[in-house]
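With one protein chain held back, the other chains of the complex are shown just where they sit.
After this line comes chain A, so read on.
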């Protein structure tokens, strides 16, 4: 039995969590070795503090376990709630990722089966459409099951849409870049899809408050396929959109459309097209 024991005030302060160092350290060290003081600590801790502590612990027991994507984002410095929203983007589901991989595989395989410059065209024409489709899938009514709740949440629709667009662009760009590696003989030309991908995505977003989250990307997709066809789809990387002039034009479109999106950001919350009436079947999961 020790002759010295923690003074009452310190013990109460420790129990309430208000005791500061260095008294905190000395109290903690003493408590570890003194059963008598630990016993006194039991009575010093109020039931309210115990209940609050238990409630905190109990809440954390069922709290979501961050998945690998979410953990990585938090480690990279993204706020935990933002990481959660990013990780919950519908396009990060296996079904969507599977579809993207399959599309790219088909594009590359079809490219390999063809000869000459047209081998690359399948990838260059297809890859820019993937992020566009991803944005439609991740925010389209009926495609995002929580759309109706998200639209009336105080978080700006624009912020949620941007977060999801970032998630879409990151995944599709990474996967498309991997697909480009399968066509090494074309060098940098195999990355010709990157600027169109950014331009089409920005253009799709810019038209969204006017046309809605599904129609806008669809219109842009049709316009792209038309442009690529008219621009000489089968002539290979020399087709208009992939020449230096074409790429510069696409970069300009990307910048202009991004500016238009930023200027019209409040319209994402107020546009009737963004909030078109949707019906989602009750059992849908």
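Odds and ends about this structure:
The criterion applied here is as follows: a contact is a pair of C-beta atoms (placed from the backbone, for glycine too) under 8 Å apart; a residue touches a chain by one contact, two chains touch by 3 or more; residues count from 1.
We adopt the following convention: contacts and distances are computed from a predicted model.
One subunit of the complex is not drawn; among "ATP synthase subunit a", "ABC transporter ATP-binding protein", "Ferritin-like domain-containing protein" or "Putative tricarboxylic transport membrane protein", its UniProt record names it "ABC transporter ATP-binding protein". When the missing chain is restored to the complex, the residue among A:29, A:146 or A:229 that touches it is A:146. The chain not shown here touches chain A at positions 55-56, 58-64, 79-81, 84-85, 88, 90, 93, 144-156, 160, 266, 269-270, 272, 275, 277, 279-285.
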